[in-house]
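A single protein chain has been omitted; all remaining protein chains appear in their positions.
Chains here go by letter, A, B and C, matching the order in which they are written, and residues are numbered from 1 within each.
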């Protein structure tokens, strides 16, 4: 909730994520930040962005922010109120451009743990599991991972790989049988933005948020991080974006006040 | 159309078939004689018989005789207007008691040809193919085969096995991977009724229609036919049944006048 | 999972799921755009010679006949066709010489009306090849697999028969039970044609009554041409989104064609035109008759409206509406012939 320069971390993450979503593409979204990123994109540069929910909502005109992936708001005035079989088939068949993922642990290849901390059968902390994450990470063309980074979260090795990133590197997804031309596209954290242009499909820092240094990023990462030759600085959320978020998308502060 | 003793062959076949259908069971029916047999059973001894059509009609209250398996009459006031995926899954999962099959050729194990006479790739006569027959013959618990028998039709070996009977005998269906406890139940011809109690799952004559002899049957069959120890005589259609057929079920004579 | 048997049928319309995904990435879009065009434009744009086509509906029910006639009018050649209980569509395309090969579940017959002289002649003379056999469920699940983006669907039909031997399926040992199952290869037809009662200009379609295979078939299509009785406002779709059977993302062309299923049935709207079907069945007994039929109903008219005029115009169409609503008896020449 730290507010610096007139925007919060959440607003920054949402704004950065929304800019990655291109007009006239499709995104499979969950609740929370991804949904706000998708809705913000629709209200700014990507009015033709199709938002899809795994429980069956396709192309809704959401009157208020849904609080669940199956909430009736996710199919309010939709083009179709369908089913999980339909939406997951749509994604598996190759129709979905973007997917969003969160993570409790993330490794340098973009592999994600949302299942368990510690040993699976004797867990230190039990987490919700895959949900649709493994499916999103397997089927969509480009997945965007949003995570608040620190050394406990950006780890050398996940305790459990719930959702595939690039597995152990170049070509590993294809060898495992996952669909071609899929995989993590960007990681967005409170410090910066990463792609997977590092050696053997590893995370590479491509942009720093305003006021953040490479050293800050290194201090919050358990593995060695590559830095892109041309390192950008994130464009912070505009006043207009912040207004849309608070006035039109989440006036109750369901996500924004987290 | 030969009328003897006050009933036609079609009326006889329909009446005999309808009596095999038990109350509160289900039958997957096609157009023609099977549909009339099902409707007659519902109007006589089996009001609780569920009729299902492969195109998706489930439990219709048919106002007139459908002329196609997908005709809107097949889902008129139905309990569900569904899909082929749904109905075929229902059958494959094991919910359907009875299925009906026709045949251009039939062998002693109940294997059926509706695909081609002569060589497949250089056909003497091309027939419609399986349609839903292979599915009905694979999935339903008891299939009833209706065929006008002669030596060209009841053959030692089908030119092409479209739909499985007992294949080459006892246990062959299970060995091939077909669902257990399925297969041909009765064959009804213009001469009599057969079950598959013959040696190694072969056709066995269990009833003769009025006025028909075993010699008549043998003269119209290309393979040796077993005769059951207790050979019944078919109960012919009653005046009441004939009246229901002509007044209520097929007043236009769509099937009955064939 | 060991393979037991491999059908020798040609694998029509099968694409490695990765290849299909690459095709979709290049050719399909989820943009909500106006897809209205004429049937002539849709056929020109999406059905080149050699396409593998599949038709929605079933038998003589809910068939996009205006597209079928346009394919004939434009003399498309070397098409491959899914004989998925295709009946009238299949038979006239075969009769017109548009088809080079087919995979058959049910073809060559018009159910109760009798066999199809034209398409049987085409196959028996060797002009058209039946390159694979399957069953209705076999086709249904080819399209289910195509919709899902997987290479096959396991099933328990076809096993033990020549239908399997001449199919493109394989049988194999299921690793969970140790028993044989059949693996039915998925299909993504090049073009699917479908007629619906209503959709919006983007292609969001509602269907009344049974869906037959169309839920899965529409989603498995590479190109999907939808003809519709009526184009409705987007609002109609959005106010009841659970009624959308086919969402717009799959649709490539939307053509408004009232009575577009004629002479086939449109559930709740109009009955089969058994007189036209009967005329076709009678004429198609000879090649000359086939030509006569097409000269009259396809080449001799400029579009589908003129065809409807020739088929009896508004009096006929009103009659078919009334038969469908159970207010009149059907008129069927094949039935008259049966009167004793």
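The working rule: contacts are C-beta pairs under 8 Å (C-beta built on N, C-alpha and C of every residue); 3 or more make two chains touch, one makes a residue touch a chain.
These figures come from a predicted structure and were not determined experimentally.
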Here the chain that is not shown touches A, B, C
Only one of C:181, C:226 or C:264 touches the unshown chain, namely C:181
Options A:32, A:59 or A:184, residue touching the unrepresented chain: A:32
Residue touching the undisplayed chain, where the options are A:17, A:81 or A:145: A:81
Answer key for C:13, C:109 or C:149 versus the chain not shown reads C:149
Contacting the left-out chain in the complete assembly, out of A:7, A:98 or A:139: A:139
Under the stated touch rule, tell me which residues of subunit B contact the chain that is not displayed. 24-26, 48, 50, 58-61, 75, 77-82, 86, 89-90, 92-95, 97, 141, 179-181
Which residue numbers on subunit A touch the omitted chain? 1, 31-32, 54-57, 63-64, 67-72, 74-75, 81-85, 88, 92, 111, 115, 120-135, 138-139, 160-164, 167, 172-173, 175-179, 252-255, 257-258
Can you list, in ascending order, the subunit C residues touching the missing chain? 1-3, 11, 14, 16-18, 148-156, 170, 172, 174-177, 179, 181, 183, 185, 207-211, 241-242
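Quick note on the criterion: only the chains that are shown with their structure count from here on.
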Would you kindly say which chain has the C-alpha centre located farthest from the C-alpha centre of subunit B? A
Averaging over Cα atoms per chain, report the distance between subunit A and subunit C in Å. 41
Determine the centre-to-centre distance between subunit B and subunit C, using the mean Cα coordinates as centres, and give it in whole Å. 27
